[in-house]
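Complex shown without one protein chain; remaining protein chains in place.
Each chain gets a letter, A, B and C, in the order it is written, and its residues are counted from 1.
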Amino acid sequence: DPAIVFDLGGKFDKSFNESAFNGATRWAEETGGTFAEVELQSDAQREQALRRFAESGANPIVMAGFSFATPLGDVAGDYPDTKFVIIDAVVDAPNVQSIVFNEEQGSYLVGMMAAMASETGTVSFVGGMDIPLIRKFACGYAQGAKAANPDVTIIANMTGTTPAAWNDPVKGTELVLAQKSQGSDVVFQAAGGTGVGVLQAAADNDMLGIGVDANQNYMHPGSVLTSMLKRVDNAVYNSFIAGEAVEPGIQALGLEQEGVGYAMDEFNAELVSADMQAAVDAAAEQIIAGDITVHDYMSDESCPALSF
Amino acid sequence: MDLLTLLQLLDSTLRLATPLLLACLAGLFSERAGIFDIGLEGKMLAAAFLSAAIAAVTGSVWLGLLAGIFASLLLSAIHGLASITFRGNQLISGVAINFLAAGLTVVIAQSWFAEGGRTPQLAGAARFNPITLPGAEALRDVPVLGPIYYELISGHTIIVYLALLIVPITAWVLFSTRFGLRLRAVGENPAAVDTAGISVVGMRFAAVAICGVLCGIAGAYLATALQAGFTKDMSAGRGYIALAALIFAKWRPVYCLWACLLFGFLQAIALRSDLIERVLQFNIQSQLLDALPYILTVVILAGFVGKAIPPRAGGEPYVKER
Amino acid sequence: MTAPAIELKGISKAFGPVQANKDISIRVMPGTIHGIIGENGAGKSTLMSILYGFYKADKGEIFIGGTKTDIPDSQAAIAAGIGMVFQHFKLVENFTVLENIILGAEDSGLLRPSLSRARRELKALADEYELNVDPDAIVEDIGVGMQQRVEILKALYRQADILILDEPTGVLTPAEADHLFRILENLRREGKTIILITHKLREIMDITDTVSVMRRGEMTATVKTVDTSPQELAELMVGRKVLLRVEKAPARPGDVILDVQNLNVTDAKGVHRVKGISFNVRAGEILGIAGVAGNGQSELLEVLGGYEKASGKIIVNGTPIDLTGQKSDGQSRRRRGIAHVPEDRQAEGLIMDYAAWENTAFGYHHDARYRNGLFMNNAAILQDTTEKMERFDVRPPDPKLAAKNFSGGNQQKIVLAREIERNPDLLLIGQPTRGVDIGAIEFIHQQIVALRDQGKAILLVSVELEEILALSDRIAVMFDGHIMGERDPAQTDEKELGLLMAGMTGNPSQVSVKDIEENLAHAGTGKV
Partner (left out) sequence: MDVMPKWAEVILVPLISLLLAAVLSALVILAIGENPWDALKLMVDGALGSTYGWGYTLYYATNFIFTGLAVAIAFHARMFNIGGEGQAVLGGLGVALVCLYIPFPHWSLALITASVGAALFGAAWAFIPAILQAKRGSHIVITTIMFNFIAAALLNYLLVGALKPAGSMEPATGKFPETTHLPSFQDMFSFGEATLFRGAPANISFFVAIAACIALWALIWRTRLGYEIRAYGHSESAAKYAGISPTKIIVVSLLISGGLAGMMAINNVQGEAERLVLNAVEGAGFIGIAVALMGRSHPLGVFLAAILFGFLYQGGAELALWTSIPRELIVVIQALVILFTGALDNMVRMPLERFFLSRRKPPKPDAKSTPAVGTN
């Protein structure tokens, strides 16, 4: 049986982990299979969980989150017959598949939408922990916003520098309020549990929020402009489908592979005009076609559209 | 820094100071009666959880508030039992209560809502919503005073105003009523209270109960006003900061207000590192800002900023017969 | 026949394994002063605390004015018209006098009306009984004598008909005590009933109508005061014939061992406790320091013992010792030949949870013979302890028993054995017989005199004037941090010493109580 290890936020974090969980349950429902799962409660458990699953014969073992990179590096060699899939990080081992996403592309699209929806000409971003991965989101977002409106002002804040930043809704709220006072009326969050507070604050203060990872439009209907989808669910689903045959190596999922995108549904239909949607879709095609390249912050740790 | 930014900062200060203030006053009642309480944190956390849970289930924030107070009172009762009835070590009891709350909230939340130790998001009547004070809209455009009234004074949840109101009430109760006299006396010399024909146990339990109620309100504020639901460990050390503020305030109600506003301000400014950079022209590490309340407390405790003398019988169980 | 104001029947009370009161019965008639006398630890305070509802008796009944009354707490006692002044005052130190008076007797939920009524009544009471106090003074700022007044006023304010005073004179100068007794006589005249606890025979003889004697938790006798004598009371207290005098030969003083010059001590709170005193003690003599508790004697001992800082000069055996606390501490004082029997053996002289053998090394644990490299030489200490316990007749002679399990007298013997057996040049000894029965007192006094006769210098501090008079070769009286004067015990008496203790010199007959009061209040002596 396959197994999945969720990161600290837990499988009901309404974003990253939940998306992974959805992928796994979709596989279970469709195939009737069963999978083992565990929600981590501390950093120290990572290695333990991986070993326990490997010992129990689970295969493949999927883990959601870059924090698994180091423990997986230690563990993978001890279980050469077990396949591991790590999402959001790259681990170089013969039995590991690394799945990464081109978040900058999805962020670019929602950045465009933000700039177009903004009445004040100022849009903002709230990140969780200040790490290159999150800067990648912010950078893509800023590029998109600038593309839609070259005069746009972009405010970007990070919640913190430690994993606690993923779970600090109070601070998320305060950051939104600060951004509002600086004129922002659309805010994109890539902040895990903190993001819940961000969207809540946006809804409470007549701003538009933008969700992340999973489709979060439903959380505050009419107040969430869209969500930057990161199809972790697909990644998990595909790995489970492939089973023991998952291919080692690196997989990068972008717009082309439908690994990222933006969400439209009944909850945000009224917020997104046909013009907006058309512009965004056009940009998406251009990105896929290679006519637009969105700069990836992690490639050189710098961002043309935003300074941190 | 323009007025509006400043107001926004102060506004945020007030919001963040409110739970500190409530917990600080809670600690004041308890410690003035001679019962040290490092369990403020745990009580707040328990209250945050139960208030959010009940508000989520019933849809009524007021029921949530009551439930929060109830949860906090329950822990107060344990603290009272340990430190008053069984004359145990108050510090150890407080430590135990903090752990109990940290563990139980998540265990119960997980088994109740199965959302990873969280409660569902609260909305509408299940939360305390900001109130616009009369005339705020109308006066909004009056220069200077208008924005101050509209941005800073108006637009908070009822608990913020309640917390501010409790400060003078506390001062009045403590220094102008019979109850206050006895409460202070029992924290200074319980034997004097006992021989004056007043029940030491009764007074101390009363104080601990008041502490429970106030912590309950503080916790409910966290989960149903500041936030829209409970998350694991959401009290995030506020109980300890409140304790620090209490020492800073030398166990006096009005000083508590200032101390909590100061610590609230530090928290608010830590969220706005951009402002610091803009005003001071250099960057202050956010970690330093986070640690500042704690560092300040140590400095105060060291007696470099005037000695803080706790109630004399504080921390000691009242033992009549060995 | 009128009913007794108080009748206790069959009162028993145990604190864990300690039977503090055993089946005690007592009757006190209204309008009388009833004395209760007994050794330390006899159970006097316990009995009265039961009457006042502070402790609950295990067995027994209480009748007030002839009716059986339940006194589960002090509230009930107050309601029954009982007031009590405890041995250790029960005042809130940082409250004002007025606040202390109304505490528990407030008229209403708000303080203000209570305070103004209390202020009026306090004035009336003060005038009536000559009990002047400043209602707005903070209690910790006023002297012990004043604090005692506050306690009495508290009882009177609650309209007590029965007043219990637990060892009220322990903290008073003789003149203040006389004043207190006049007040008590006034109260008796008004028909109030008074119970006076003391272990001073003279006070009993002077003022009481009847007297009960307690020993080891039991009531051994109740007699009319006129029908008894101090000698008989002493026997009743101890259970056998006692010698009330110490036999000693005249001193043969030698060289100056301890020379104190212009010593000043300021305590942790910044209060100036010892104010520039100078004196010396010679080999082969006992210098007694008399004074009311809290006048700087304790601090003097602490400085000499090496655990408080001071300024001035202390010369021992010709070499000055460091007073800054930098180069010299209790350890080095011991090495210099200074031994110290502290005033409070339970809080200072012993670790109550340590076994007797561990206590024998206490303070001397760095001695070469108790040491084994980094480790302690437990075998040697044990051996030493066994020998010491035998020589000092410590009972039970079990070195492994924890100090807390010995009785007061035997605890004191353990301390004495440790300090005297060191063969010191100078022995500092504070309150040597506090809480010790008369049998042991004899023994201890003999040991002290014997040490003197071996040519050692002894500095004795005691609040018991009788003890000072009996042991000392010279007497210095301390008041408010000063030495008021030195007297030859053969040429002085308690009256003169009492006056010095109140800070006055001159002819005793010309000094009024008022002067003494003012003097003492001014001194602000603080601690009990």
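Basically, a residue touches a chain if its C-beta (ideal position, glycine included) is under 8 Å from a C-beta of that chain, and two chains touch if they have at least 3 such contacts.
Quantities reported herein were computed from a predicted structural model and do not represent experimental measurements.
Chemist: For the chain that is not shown, enumerate the shown chains it touches in the whole assembly.
Modeler: Across the whole assembly, the hidden chain touches A, B, C.
Chemist: Among B:L66, B:L104, B:L162 or B:I276, which residue is in contact with the omitted chain in the full complex?
Modeler: Hidden-chain contact among the options goes to B:L104.
Chemist: Just one of C:D353, C:E390, C:D453 or C:D488 touches the chain that is missing; which is it?
Modeler: Checking each option in C:D353, C:E390, C:D453 or C:D488, the one touching the absent chain turns out to be C:D353.
Chemist: If I consider the whole complex, including the chain that's not displayed, which of C:G306, C:G408 or C:G481 touches that chain?
Modeler: The missing chain is touched by C:G306.
Chemist: Among the options B:L145, B:L165, B:V254 or B:A291, which residue touches the chain absent from this view?
Modeler: Of these options, the touching residue for the absent chain is B:A291.
Chemist: What residue numbers in subunit B mark contact with the hidden partner chain?
Modeler: On the side of subunit B, residues 38, 78, 81-83, 86-93, 95-100, 102-104, 106-108, 110-111, 114, 117, 237, 240, 243-244, 247, 285, 287-288, 290-291, 294-295, 297-298, 301-303, 310 touch the unshown chain.
Chemist: For subunit C, which residues lie in contact with the unshown chain of the complex?
Modeler: 16-18, 215-216, 218-223, 235-236, 239-240, 305-307, 329-334, 340, 342, 344, 347-354, 358, 361-363, 365-366, 371, 374-376, 395, 402, 405
Chemist: List the subunit A residues touching the unshown chain?
Modeler: Given the touch definition above, subunit A has residues 38-39, 41-45, 47-49, 51-52, 55, 66-67, 69-70, 75, 78, 89, 130-133, 161-163, 301 touching the missing chain.
Here is the rule we go by: only the chains that are shown with their structure count from here on.
Chemist: Using direct touches as single steps, what is the fewest number of steps from subunit A over to subunit C?
Modeler: 2
Chemist: Which pairing of chains gives the most C-beta pairs in contact?
Modeler: B-C
Chemist: When the centre of a chain is set as the mean of its C-alpha atoms, what distance in Å lies between subunit A and subunit C?
Modeler: 77
Chemist: Would you mind listing the residues of subunit C that make contact with two or more other chains?
Modeler: Subunit C, residues with two or more chain partners: not present.
Chemist: Touching at least two other chains at once: which residues of subunit B meet that condition?
Modeler: In subunit B, no residue touches two or more other chains.
Chemist: Would you pull the subunit A residues touching subunit B in the complex into a rising list?
Modeler: Going through subunit A, the ones touching subunit B are 9-13, 39, 157, 160-161, 167-171, 173-175, 177-178, 181-182, 193, 196-197, 200, 219.
Chemist: Can you name the residues of subunit B that touch subunit C in the complex?
Modeler: Touch list, subunit B to subunit C: 175-182, 184-185, 188-189, 191-199, 312, 320-322.
Chemist: So in the complex, the part of subunit B that touches subunit A is made up of which residues?
Modeler: Of all residues in subunit B, those touching subunit A are 4-5, 8, 11-12, 15-16, 114-118, 121, 222, 226-229, 231-234, 236, 268, 271-272, 274, 286-287.
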